[in-house]
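To start, I am sharing the structure in question, which I have written as structure tokens.
As you look at this complex, bear in mind that one protein chain is not there, while each of the others sits in place.
Letters A, B and C mark the chains as written, and numbering starts fresh at 1 in each.
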Amino acid sequence: MNSFGKLFRISIFGESHGESAGIVIDGCPAGIPLNHSDFSADFSRRKSGAKGTTPRREADIPRIMSGVFNRHTTGAPIMIMFENSNTRSGDYRKLQHIPRPGHADFTANQKFGGFQDYRGGGHFSGRLTLGLVAAGVVAKKIIVPMQVKGTILEVGGSSDVEAAIDRAVEQQDSIGGIVECRIKEVPVALGEPFFDSVEAAMSHMVFSIPAIKGIEFGSGFQAAKMKGSEHNDSFVATDGTTETNYAGGINGGITNGNEILFRVAVKPTSSTHKTQHTMNMKSGKMEDLFIEGRHDTCIALRVPVVVEAAAAIVMADFMLQSQQIKRIHKPKTE
Amino acid sequence: MNSFGKLFRISIFGESHGESAGIVIDGCPAGIPLNHSDFSADFSRRKSGAKGTTPRREADIPRIMSGVFNRHTTGAPIMIMFENSNTRSGDYRKLQHIPRPGHADFTANQKFGGFQDYRGGGHFSGRLTLGLVAAGVVAKKIIVPMQVKGTILEVGGSSDVEAAIDRAVEQQDSIGGIVECRIKEVPVALGEPFFDSVEAAMSHMVFSIPAIKGIEFGSGFQAAKMKGSEHNDSFVATDGTTETNYAGGINGGITNGNEILFRVAVKPTSSTHKTQHTMNMKSGKMEDLFIEGRHDTCIALRVPVVVEAAAAIVMADFMLQSQQIKRIHKPKTE
Amino acid sequence: MNSFGKLFRISIFGESHGESAGIVIDGCPAGIPLNHSDFSADFSRRKSGAKGTTPRREADIPRIMSGVFNRHTTGAPIMIMFENSNTRSGDYRKLQHIPRPGHADFTANQKFGGFQDYRGGGHFSGRLTLGLVAAGVVAKKIIVPMQVKGTILEVGGSSDVEAAIDRAVEQQDSIGGIVECRIKEVPVALGEPFFDSVEAAMSHMVFSIPAIKGIEFGSGFQAAKMKGSEHNDSFVATDGTTETNYAGGINGGITNGNEILFRVAVKPTSSTHKTQHTMNMKSGKMEDLFIEGRHDTCIALRVPVVVEAAAAIVMADFMLQSQQIKRIHKPKTE
Partner (left out) sequence: MNSFGKLFRISIFGESHGESAGIVIDGCPAGIPLNHSDFSADFSRRKSGAKGTTPRREADIPRIMSGVFNRHTTGAPIMIMFENSNTRSGDYRKLQHIPRPGHADFTANQKFGGFQDYRGGGHFSGRLTLGLVAAGVVAKKIIVPMQVKGTILEVGGSSDVEAAIDRAVEQQDSIGGIVECRIKEVPVALGEPFFDSVEAAMSHMVFSIPAIKGIEFGSGFQAAKMKGSEHNDSFVATDGTTETNYAGGINGGITNGNEILFRVAVKPTSSTHKTQHTMNMKSGKMEDLFIEGRHDTCIALRVPVVVEAAAAIVMADFMLQSQQIKRIHKPKTE
């Protein structure tokens, strides 16, 4: 299903080349100031256009269709919509029966029997992460004083990001990357044992972002190579502050008050300038495919703000569940 | 909360040293043969006693308290309970106010205000994975012909598992490991875009297992270092079979019919023979802690069957949602 | 929260006088023909304008913003939106602090701290049932061959509906009514014991409709006065057909194949031409209130199509859960 969350609940909808993409945010406390301009900073971080991203620029103008009144949230569901325009659907018709390797074209066709909107990935498009980022903007206002920060750690195996991008552009290939997310000023005792652990909810949400292949918390995969005598985080203060943070801020699924820290692996963009082996689902024959057009060299560059949004959404839900924020929000500046 | 799943739904309960641990399995189709002996093989794989695991042996005798009649599932909730016995609670009283680094003692105390059952980790104990394994046994019967297989890939950074264990035992230290899980004969089109993607549900479930620090699907973190031209899985047949399997059997959150493949990182056991820095939550002073007793050298050795169970539970839920199995199960051999 | 359903899931949003009202329908099978014109018949039954309803006419033009492609459902979420226009918000400003008795003004203010959109009931407005009716139109296509039929049984205590309306108009008062709903050609074995019984789900959904005060299934409140010897429905055929239908088509929460039958009580419209006692929430003083304007004499007249929609939505969810319909819909007539 296309919904996530218990008390702070989001539902996404839309397609890349359909009428719109958007999101419904339910359970947002009343009284939070919210304007169109609040979205600009995060939207521009997600936007394409920079080196390493596709030159095609979308208009990301949010229409707030419900849940906001007198420039504050009302407590009712907030629907934010992005109407699509200038979409050249014609380009995609020839791909209708020819699934692009690495994309969801084949699985979508199998699942929805050919009725899916196949244009530009349809409902599977990265365009839908715009709704996530919008919900993240709202969530970030809820989880104050927590701060969420996503950054690029490396692309194509190199921490010299700019050089790696230049090289990939030159080679007309795409490259993957690793994105790190840190959450500061985390209250103690968010999350639950077992199925609602912070890691469980966070990974659930993060794997909803297209192109993510892995997630690790704190020491992560490195933990598998460590000894217990070095991995334990010694306490250095009675508020739970630890000397190291191999736990990534979480013990037994519950926040321990230290920084939450996780990293995600982003695969290289699937569309490249290379002929690929695929099939024609209508004729039932194998075919070769060359995809024209210009694509993101490194989609990972656009992922940090999406991961931030995902993290903020998860923490907002935990904050509401833990009763550390109220259903009515009375901003200090009012 | 302590529940997971949409149509195949599990709820766990219990404590390490309380009356019992157990699980309620709701949504299991009626008509599946189920006996006590069905649990033996998987329970023995989870059991301690082998080299590298704690010598303390628990009695893992399942009591099926509901949902089974005439040796078949009835369609009503199946409650399976493990009564605890011979638990020496006295050992734990002195740890009541002294949280063990790397454990959930501190966070549990903060969350539950000191009311938690602190004996042996209480509700956070690995003993509760016994219920998961029990549910996995049931789930494996549902997802036929899918087969789930969890194996140890490496411990302490080495694929020579036995030697690594010997070395760690000698050093009186604990070590982590990596567990791989493969699911064969997967139907196409299980899972959903976005929040109910196979990766989202699987990671959600897997991070409910104590000691897991990371998960990656297919190419995983290696994808971050790869080029698009090598990462795409070319189709080699019109049924969706691909030449490589960097996708780990999943595109756009939906199974593509190839093997599902994921790996998880398991941290080293937190309890070791080393004095650690911690606090006394009652006195509010810092303290040193030396934990006596014998512990698992490598808890990762006991994880494969738990990961298998987790994977089977997730796939059972997807199978029911996808309507690829019926609510009434009529075994061929009946 | 503003969502309902397990596999066929709806989320509503919107306000009476805000930008829009609408609904997101998730889990709808792919391949169902859907056009704007499909909504006309049910929308016109919900519309005001007839005798006994308010003369203010709204434009109920559905915009299908996602989930439909080539005039068929795609399997992705269907977002249907109604943009509001010509709303005279000014009328409502003086009511901001003066809750209308019988309305949600007071409770909304208490819950949302004054941040709620108070214009015309805001999110609590009957206008939001337009989204329910839209979802009902989709649901009715899914549950074929089931047919849902809602009718007015009585208004103001009389089964001569027209006369009762005339009398109430003359008295410048409002009246309540009873709506009956029948579902024909119901498959056996929908629903679950206990918390997902058909009655539980249906009543949950029906009480989401504003102005409903009661619901009864089959014999309903009359059952309380009956003897067991007369209340039991004797079987007359081995397919489960019964001689009487006091059960209302449901035993143990599960459909028995006979007609599902329930009735709901609708209260009289709260706004009438009578001065009422209320308060000023700002000044903290008691006040009298006279509400101008023209209102529905009998809102019950507009309820049958909403109850039908509610019933169809519930049955669609049960049908999907019971696997009696497929996630890919291949209409015979296509």
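One rule holds in what follows: a residue touches a chain if its C-beta (ideal position, glycine included) is under 8 Å from a C-beta of that chain, and two chains touch if they have at least 3 such contacts.
Since this is a predicted model, take the numbers as computed values, not measurements.
Undergrad: So which of C:Met205, C:Ile260, C:Leu301 or C:Met319 would be touching the chain we can't see?
TA: Counting the whole complex, the residue in contact with the absent chain is C:Met205.
Undergrad: Return the single residue from C:Ser20, C:Thr53, C:Thr73 or C:Thr278 that touches the missing chain.
TA: Candidates C:Ser20, C:Thr53, C:Thr73 or C:Thr278; residue touching the omitted chain: C:Thr278.
Undergrad: Check the options C:Met65, C:Ala104, C:Val161 or C:Ala316 and report the residue that touches the missing chain.
TA: Selected residue, touching the omitted chain: C:Ala104.
Undergrad: On subunit A, what residues meet the omitted chain?
TA: 6-7, 76, 193, 321-323, 326-327
Undergrad: Mind listing the subunit B residues that contact the chain we can't see here?
TA: Residues in contact with the chain left out: 1-3, 7, 9, 11-15, 18-22, 24, 26-27, 30-31, 63-67, 69-70, 72-79, 81, 111-113, 115-117, 122-123, 327-328, 330.
Undergrad: Pick out the residues on subunit C that sit against the missing chain.
TA: 1-4, 12, 99, 101-104, 106-108, 110-111, 123-124, 128, 154-157, 168, 171, 173-178, 188-189, 192-197, 199-201, 203-205, 207-208, 210, 212-229, 231-238, 240, 242-243, 246-248, 250-256, 265-272, 274, 276-279, 281, 284-286, 300
The rule is simple: only the chains that are shown with their structure count from here on.
Undergrad: Could you put a whole-Å number on the gap between the CA centroids of subunit A and subunit B?
TA: 26
Undergrad: What whole-number Å value describes the gap between the mean CA coordinates of subunit A and subunit C?
TA: 36
Undergrad: Return the residues of subunit A touching two or more other chains; collapse runs of consecutive numbers into ranges.
TA: Those would be 1-3, 12, 111, 123.
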